[in-house]
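To start, I am sharing the structure in question, which I have written as structure tokens.
A single protein chain has been omitted from the complex, and every remaining protein chain is retained in its original position.
This part shows subunit A:
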Amino acid sequence: MKPPAFDYLRAGNISEALEGLAQQGSDARVLAGGQSLMAMLNMRLAKPKLLIDIMRIKELRQIERKGDAVVIGAGVRQADLLAWPDLAEALPLVALALPWVGHMQTRSRGTICGSLAHADPSAEMPLALVALGGEVLLRNARRRRRVVAKDFFAGMMLTARADDELIEGISLPVAKVSRFAFREVARRHGDFAIVACAAMRTPAGVRLAVGGVADVPTARDWPRLEGSALDDALNAFAWELGARDDVHASARYRRDLVRMIGRDLIGEVLQ
């Protein structure tokens, strides 16, 4: 339960971090809040040769409003975002979901982008990113690119980030008049979700995003549906997610939760 040996690089600015990534490639890991990566290292599920600590890079520590979007830097801790005064107004869905991420003792260190990089299929922040249609801002030594949420998550704990790329931040759309709802079922508060759902009203109807069931958080848009049409749509969606049995819950229970929570949340946002 001790990490394997690695070099440790404390990056003073973004170019130093990118240089480390360019040199070491897949043998390097970026260390931000450490709340997922350090556990992986302690359990030796990851064995990098180089850790690049980005938490002393001031320019990554910012939460910025840029027109219709909020840009959250890679060094922004979950507790920093929870304490951001504009959160409830600009990102109401994130305000609902963030208190479900880990515990107060881990949100104080863990970062928003670190949770996205880890890409656990049950985690709340990947679900929020997919539900909101946010973008991940990636950068290597030569270029920058933006990847939309649904293309970023490639599989269970797999993302579209290349080995030499740093997640510089994410961009989330500022909420307009839409209504949002979030609910999660877990063994205890703070545990990974068995099923987590986020719903929002859209111009055309409603969107439901589900985490904890498929390998990646998945969103579905519908026009305004009611009664048995809504039940049928939710049932079809629950089956399409391909739930599996595991030690925490059966596939059937997960489908049940998607149908029940989905119906409740859609009712809430369309009220």
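Following the convention adopted for this analysis, contacts are C-beta pairs under 8 Å (C-beta built on N, C-alpha and C of every residue); 3 or more make two chains touch, one makes a residue touch a chain; residues count from 1.
The rule is short, and it goes like this: contacts and distances are computed from a predicted model.
The chain absent from the displayed complex carries the UniProt protein name "2-furoyl-CoA dehydrogenase 2Fe-2S iron sulfur subunit", chosen from "Heme exporter protein D", "2-furoyl-CoA dehydrogenase 2Fe-2S iron sulfur subunit", "ATP synthase epsilon chain" or "Amino acid ABC transporter permease".
Among A:173, A:190 or A:267, only A:190 touches the chain left out of the display.
Residue in contact with the omitted chain (choice from A:12, A:25, A:155 or A:223): A:12. For subunit A, the residues in touch with the chain missing from this view are 1-12, 16, 31, 34-35, 38-39, 41-43, 49, 51, 53, 55, 77, 79, 102-106, 108-109, 188-190.
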